[in-house]
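A single protein chain has been removed from this complex, and every other one stays in its place.
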Amino acid sequence: MASDAHTKGSGSTLGPRQYIQITIGLAVVTVLELIASYAGLGTVTLVTVLIVMSAVKFGVVVALFMHLRFESRVFTQMFMLGLILATAILIGLLALFWNDSTDALGPEELPPWEHHGH
Amino acid sequence: MRPSPRAISLTVLSLAIVLITTWLIWIAWDATASDPMTTLAPLSDNADAVQGLYNFVTILAGIVMVGVLTLTLAFAVIFRERAGHEPQQIHGNSRLEVLWTLIPVAIVIAIALPSFSVIIDTTGDAPDDALEVVATGNQWWFEFEYPGLDVTTANELHLPVDRAVNVELRSEDVIHSFWVPQLSGKVDMVPGHENRLWFTPHETGMFLGQCAEFCGTSHANMRFRVFVHAPEDFDAWVASQAADAEPAQGDLALAGEKIATTLCAACHTIRGTNAVGQIGPDLTHIASRTTLASGMFENNSENMAAWLANPPGEKPGSIMPNLNLNAEQIEQLVAYLQDLK
Amino acid sequence: MEATEAAHGEHHTSLGVDNRMLLMWIFLASECLFFGSLISTYLIYKGESLVRPLPDDVFDIPLTSLSTFVLLVSSFTMVLAVYAAHHNFPKMMKLSLLSTILLGLVFLGFQVYEFRLFGSEGLNLSTNQFGASFFVLTGFHGVHVGVGVLYLGSMLIGSMRRNGLGPSGGLYMEIAGLYWHFVDIVWIVIFTVIYLIP
Partner (left out) sequence: MATATGTLPQVQEETTIWTWLTTVDHKKIGTMYGISGFAFFLLAGLEALIIRTQLAVPNGAVVDADRYNQLFTMHALTMIFLGIMPLGAAFFNYFLPLMIGARDVAFPRLNALSYWVFLGGALLLTSSFIFGGAPDGGWFAYAPLSDEEFSPGAGLDFYAIGLLILGTSSLMASLNFAVTVFNMRAPGMSMMRLPVFIWMMLVVNFLLILSLPVITVALVQLVFDRNFTTNFFTPAEGGDPILWQHLFWVFAHPEVYVLILPSMGIVSEVLPVFSRKPLFGYAAIVFAGVAIGVLGFAVWSHHMFTTGLGTVPQIVFTASTMAIAVPTGIKIFNWMGTLYGGSIHFNTAMYFAVSFIALFTIGGISGVMHASPPVDSQQQDTYFIVAHIHYVLFGGAIVGIFSGLYYWFPKMTGRFLDERLGKIHFWLMFIGMNITFFPMHFLGLSGMPRRIYTYDADLGWETWNMVATIGSYMLALSIIVFLVNFFWTMRKEPTATDNPWDAPTLEWATSSPPPEHDFDVIPEVRDRDPLWYDRDHGIEKVEPPSEMHIHLPPPSYFPLLIGLGVLLLGVGVLSHLALTALGVVIVIYSIWGWALEPTE
């Protein structure tokens, strides 16, 4: 990307018409998410479906609204660095806590309504 | 490049200097094995396993250290600036660099693999016949309960020799750490968690322990002792500890009992009386313990009187407040408590 | 030669990208870790609450969906503002910017309403781990929206001055847009992970 892209107009070829289409697309995915969450899917299926759909929305906004797709790769590298590390630390922490055998407040000591999940 | 005689002799000299230094360090290092709280003279099986690993790691570390220090010193001396010497301008050497990537890789694998096996052995479950003990950390003292044996004591853990003990670690307040260097590495006592550690002591005797996680004002004064007995001695100890407190004998002690069961009862338990407080240590057999205030003082009448006169003055931050007892009350209390064998 | 470069407001850079754009992207990488830690805390404490109310007791998904749409539409108006700034449509830019600000304020209004609603149902910071981690996570997101509103507000005021935002106006608007869209994508994650996943 040439540097003058930033002053003379973003390097993207998107215009208002495309932006409207993207927004409608995002709204549709959000509605699908809502439908999925009320559809009575199994937990694993539901979580997978929801995560995939929100990842799609996330990706579309970053790539098209934030123009990352049309910008220098440095921006992508910088942002992915933070995103990947944050995800890795999140997964690492969840793995550590959800397998913690020393937790004195284990499920058997929880109130009855708490018997779910990990 | 063939090394010159000068370079060889300077390298040998460097090696000699480093080796002599290392040898002196080693003497001091090794001498610590005779100290009372040494980590280098293990007397339990788990501590043995740790020690074996430690020895291996230390030797490898020592070799690496001697190597690096010798070469650094030797290079510094050999390649000192000399008139007319223009160093060759080299930017690196791929073969060498690969080699010294592989050397540390090999060393850490050599350390990691036995570490894994010791981790698996020592963090696994205790043998089925292990003695169960619940150790609870408090600011700043330890409570030891023996489930099923009706024994609760403080700051002194009694164990039979050659039988595994499974210590369940809890905390009442902040994070503490249970550590008896000669018997076991430390494991933290974390509120809301149930950690545990187990070991099998090999030898009878008294071993010093200490809280190893900073836990506030008197962290330094949170010490305890472990007594490892022959099995029959341990059984006798359990029998004496499981009994209720001796009723007071004599006027002085009777007066002391009266104070203890009123003033002290809110915080302390003296089994066999109406003192059932849960805040401070169980006093049922306090006179049988060797120390006061979590290992700070020898347990005798004099020290106990001083303690009762002003606990926070004796032990900074003590949760037990100054009860403003007069000299007579103190004398009575000491007379009573020192009879609670 | 430096002086002539400076007059254009466009310095030579090693990577050929603008310093301010680069700064914003690296900053957003840092923000990923910030929200990542908050979301981690929320998920770690999921199921650790000792008393009710729990998410199922208080969440009003239709209401939150509505505020989610509001934020989504604000992203759309923001992108229009950037487009207008780049293509020199000052009127469209100001209008889009104003809409974005108003939509941001509506979102904040929803959030205040939701917080009060949850409060009336007995959920506050000290009730349980859900309350603490939920309010701190969404609260900090709200703070980001609030900062964004101030940020865009100052852009709007700036654009109404005689010279507008100056020759780098498009760039400034684009950077502001990055921030605003980031706040939106954080909400995309929060909406799915906190509200929709059981």
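Note that the chains are named A, B and C in the order they appear, and that numbering of residues resets to 1 at the start of each chain.
One rule holds for everything that comes next: contacts are C-beta pairs under 8 Å (C-beta built on N, C-alpha and C of every residue); 3 or more make two chains touch, one makes a residue touch a chain.
The structure presented is a predicted model; accordingly, all values stated were derived computationally and were not measured.
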Discussion item. Among the chains you can see, which ones touch the chain that has been omitted?
Written reply: A, B, C
Worksheet item: Taking the entire complex into account, which one of B:Ile119, B:Met206, B:Ala266 or B:Ile279 touches the absent chain?
Response: B:Ile119
Discussion item. Using the touch definition from the top, which of B:Leu53, B:Val134 or B:Val238 touches the missing chain?
Written reply: B:Leu53
Discussion item. Going by the contact rule already stated, which one of B:Ile20, B:Ala61 or B:Met206 would touch the omitted chain in the full complex?
Written reply: B:Ala61
Item to complete: Please pick, from B:Pro104, B:Gly205 or B:Pro321, the residue that touches the omitted chain in the full complex.
Response: B:Pro104
Discussion item. Applying the definition given at the start, please give the residues of chain C touching the unseen chain.
Written reply: 2-3, 6-7, 9, 13-15, 17, 19, 22-23, 26-27, 29-31, 33-34, 36-38, 41, 44-45, 48-50, 124-126, 128-129, 131-133, 136, 140, 150, 154, 158
Worksheet item: Hey, which chain A residues sit against the chain that's not shown?
Response: 74, 81-82, 85, 88-89, 93, 96-97, 99-105
Worksheet item: Hey, which chain B residues sit against the chain that's not shown?
Response: 1, 25, 28-29, 31-40, 49-50, 53-54, 57-58, 61, 64-65, 68-69, 71-73, 75-76, 79-82, 85-93, 96-97, 100-101, 103-105, 107-108, 111-112, 115-116, 118-120, 122-124, 139, 169, 173-175, 177, 179, 181, 184-188, 190-193, 195-196, 208, 210-221, 316-317
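We adopt the following convention: only the chains that are shown with their structure count from here on.
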Worksheet, complete the sentence: Cα centroid separation, chain A vs chain C, in Å, comes to 15
Discussion item. Distance between chain A and chain B based on Cα centroids, please, to the nearest Å.
Written reply: 47
Worksheet, complete the sentence: So, in whole Å, the Cα centroid of chain B is separated from that of chain C by 51
Practice prompt. Provide the list of chain B residues touching at least two other chains, using ranges where the numbers run on.
Written response: none
Worksheet item: Which parts of chain C, given as residue numbers and ranges, touch two or more other chains?
Response: none
Item to complete: Report the residues of chain B in contact with chain A in the complex, numbered from low to high.
Response: 170, 190, 192-195
Worksheet, complete the sentence: The chain A residues in contact with chain C across the complex are 1-4, 6-10, 14-16, 19-20, 22-23, 26-27, 30, 33-34, 36-37, 43, 46-47, 50-51, 53-54, 57-58, 61-62, 65-67, 71-72, 74-75, 78-79, 81-83, 85-87, 89-90, 93-94, 97, 105, 110-111, 113-114, 116-118
Item to complete: Could you please specify the touching residues of chain A with respect to chain B in the complex?
Response: 100, 102-105
